[in-house]
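Below: the structure, in structure tokens.
All protein chains but one are shown in place.
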Amino acid sequence: MIEILISVILISAIAMSGFRRARMLNRGFALQSLTIALLCLAKGYQTGEYHYYILFLLTLITKVVIIPLIISRSMVHSKLERETDMILSGSWSYIVTGIAVALSFIFLGNFSDYLFRVGCILIITGAILMMGRKKAITQMIGLLTMENGVVLFEISMVKMGSIIEFGIVFEMLILAMIMGIMIFNINKTFDTLNTDYLSNLKE
Amino acid sequence: MYMHDFLSVFFIVLIVITALPNVIYSFGYLEEYRKDYSLKYLWGMMALFILSMAGVVISADGVSFMIFWELMSVSSFFLVIFEHKKGENIKSGIMYFIMTHISGLLVMTMFILTAKFTGTYDFNVLTAGAANITDQQRLAILILALAGFGSKAGLVPLHAWLPKAHPAAPSNVSAMMSGIMLKIAIYGFIRVAFIFAKDVSVYFGVAVMLVGTITAIYAVINSLAQNDIKKLLAYSSSENIGMIFAVLGLALILRSLGLRSLSALALAAAMFHVLNHGIFKSLLFMSAGSVLFAAASKNMNELGGLYRKMKFASTCALVGTAAIAAVPPLNGFAGEILIYGSFIQALSAVRIPWIAMTILFCGIILALTGGGVVWASVKSFGMTYLGEPRSRKAEEVHEVPAAMKAGMAVLAGFAVLFGVFSPFIINLIYGWTSGDPAASAVGYEVTIVSAVLLLAVSALYLAGKMLSKKGVADEVRGTWACGFNDFKPYMEYSPDGFVQPGMRIFGNAAGYRKEVKVDGAVHTRARIKDVIEANVYLRVIKAVDYLAARIIKIHYGKIQIYVSYIFVSLIVSLILVLRFV
Partner (left out) sequence: MKYVIYIIQSLMLLLLTPLFMGIIKNLKASIRGYEACPVLQPYYNIAKLFEKGRVLSKSSSIITLIAPTLCLCACVTAAFMVPVFFNDGNPFVGNLFIIIFLLGIVKFFITLTGLDSASAFGGMGSSRELFISMIAEPVMFLTVAFLYMETKSLNIFAINTAVAGMAGFDVANCIAAMGFAVLLVAENARMPVDNPETHLELTMIHEAMILDTSGRDLALMELSSWIKLMVFVTIFINCFFPMGMTGAVAFVPVILSFIAYILKVLVILAVISLVECSMAKFRLFRVPELLSAAFSLSLVAIVINFF
């Protein structure tokens, strides 16, 4: 069961690296977070520690419900539909993600736990999403994917600390709210979410 | 003295198998040249060419190797410019002459360095050799071998003579050049890298594999873009040579990592593909020659529908196209599965991560070029032989003489035979490469599958004959064109349009540019060029021009100054020799 959940996370991460429509990215992120929550539940059932159940509830509430809601609210205001002008377009983003994952595995050596490896892959995918796109919403989803990868790292550790996950979850909640406000303001100032125009702020 | 080990015998067999049908073919093909040019001269040059290639393969020391190599280069140059009445043939010939002498220079330097380091030119001594040469010296010799033999074989970036020389030469000469001459370079490389050099560093193997893979993908995209049949076939030769070098690089890597049996398998795969490529590429060039003979054009935009006028020749061309597209049970398919199989087996045997990753990526790119080869071959067959004629030249088709048909039929028969009985041949080659004559590399599955396929085809054919109803006959009508029944030849798919999706994605490698002009009517035009030639070669030529313009200032035109130059340089070289050697 855990294996199937891990593979769903991985497939959604790689599939998301090429999406263009913001609504699909939002739903993909929600699906990924839901799968992580279910993974916490399964691990909690397996090991019996109550940390996992708390993490499951937290992830469910914040990442599956609240953050996608914030994102879709800020999208309504900005009339953002899809990205047509990307730095890494279409098939190239998939290929670059695959090659980056392959190369990083050579350099990282081998760790035995699947969760650790999948966490690495999520971080790399999130980073490529952030670097290869121009719209702020996609970059934010990239950041959130990286945070998902960090959560996976945590789950793969043997000893779980509640404080760490509380901290991370709250940080992300606040981050999402700030990003929502910022997107609204960027849109109001520049009439677009294309971060190229942010360089106008130079002078 | 002459070499008589398996490698030399193998290449002699290749020369005989490919040259004999070619000679039969030439009896018919050369009738076309009888009025304008001298045929005795051509036959003499061809005889010299074939004999010099055989001489290269069996020569047993460096000096005779170079003598036969030079004979091969010079005779092929005269063959390339045979049709000297057309200006561009002479230009292509001169470029070919320069490139082949560059390769000869590199090979000669390699032999001289070998003699300097080991003290002998003799191949037998070098093979047995307790060569106590350092690693740097060995690396220098191997790099010179790769550059010299690779340039003659058509590796990127020294490949630009291939698409110029092959279309310029008469078709039977192109068949021999592409089928045999490129393989002689591979013979030289195998002899130096596998038999002389005992301990090759793994980095060199990786470099060879990468060069081969880049050649393959570059050449296949360029061959997709061409509209001239012979240029398409020339780039396709370059692609297959790239694939052979990629597998040779894999064999070198495996050998230096100690995986002897896998390395022998990879080397056997490369040699088998050499044999197959010789057969089906000669067949394809001969069929291009028959198209040129029959329709006086080799531009696919003017051809089409040739099947109905030249049935036998088209069927032989179909066999050749199917062989290069790796259709079972022909020989290209048997070679290709061995190549992919050796890449995949190497992947799981190599333990060092970065090398395994490189092998994986090279395998992926070779799979991509395999797909591209199918596209290019379907384009070359479908656009010339199928459909309707696109111009008057394709409608007024001459009859192809019987000698040409006989030559092509022999090679088509070989293609089928070598495919169906490939396990026997592969096991024979593997017996030599692994050093154990009884070893067997592949099971007899291909032969079994071919037998089953033949059985199925005959069973279905007989069933069709028995079950077909008597009263229902076949009707022959014009092709349905959605109600518009005034068929014009430009309404069928054109060679440019056939590869347009690929050109949109990969077109940068072929320099594909599309221009659209609107002045009343809409004019579109697509241009292709060889990007390496346009960027690298022209820059080198410009640099040489620049240097020459500077140096020419020392020419004053007076004899006394020239004599003093000779005298001064003589003194300087005497001093250098006496001090430093």
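By written order: A and B. Residues from 1 in each chain.
Everything below uses one rule, namely that a contact is a pair of C-beta atoms (placed from the backbone, for glycine too) under 8 Å apart; a residue touches a chain by one contact, two chains touch by 3 or more.
These numbers were taken from a predicted model, which means no experiment stands behind them.
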Check your understanding: If the hidden chain were put back, which of B:81, B:284, B:499 or B:528 would touch it?
Key -> B:499
Review point. Which of B:120, B:201, B:345 or B:391 sits in contact with the chain that's absent?
Key: B:345
Point to revise | Candidate in contact with the missing chain, chosen from A:57, A:95 or A:157 | key: A:95
Revision key, fill the gap. Touch with the missing chain holds, among B:160, B:326, B:397 or B:441, for B:326
Revision key, fill the gap. Of B:163, B:188 or B:370, the residue that touches the missing chain is B:370
Revision key, fill the gap. Logged for chain A, residues touching the omitted partner chain are 3-4, 6-7, 10-11, 14-15, 17-18, 90-92, 94-95, 97-99, 101-102, 105-106, 110, 114, 117-118, 121
Study note, to complete from the structure: Logged for chain B, residues touching the omitted partner chain are 304-305, 307-308, 311, 314-315, 318, 322, 325-328, 333, 336-337, 340-341, 344-345, 347-348, 353, 356-357, 360, 363-365, 367-368, 370-372, 374-375, 378, 381-383, 385-388, 443, 445-446, 448-449, 452-453, 456-457, 460-461, 464, 467-469, 472-481, 487, 491-493, 497-502, 504-505
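Going forward, only the chains that are shown with their structure count from here on.
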**Study point:** Separation of chain A from chain B, taking each centre as the mean of its C-alpha atoms, in whole Å
**Key:** 49
Exercise for review: Name, in rising order, each residue of chain A that touches chain B in their complex.
Suggested key: 102-103, 105-106
Exercise for review: Could you please specify the touching residues of chain B with respect to chain A in the complex?
Suggested key: 353-354, 357, 360
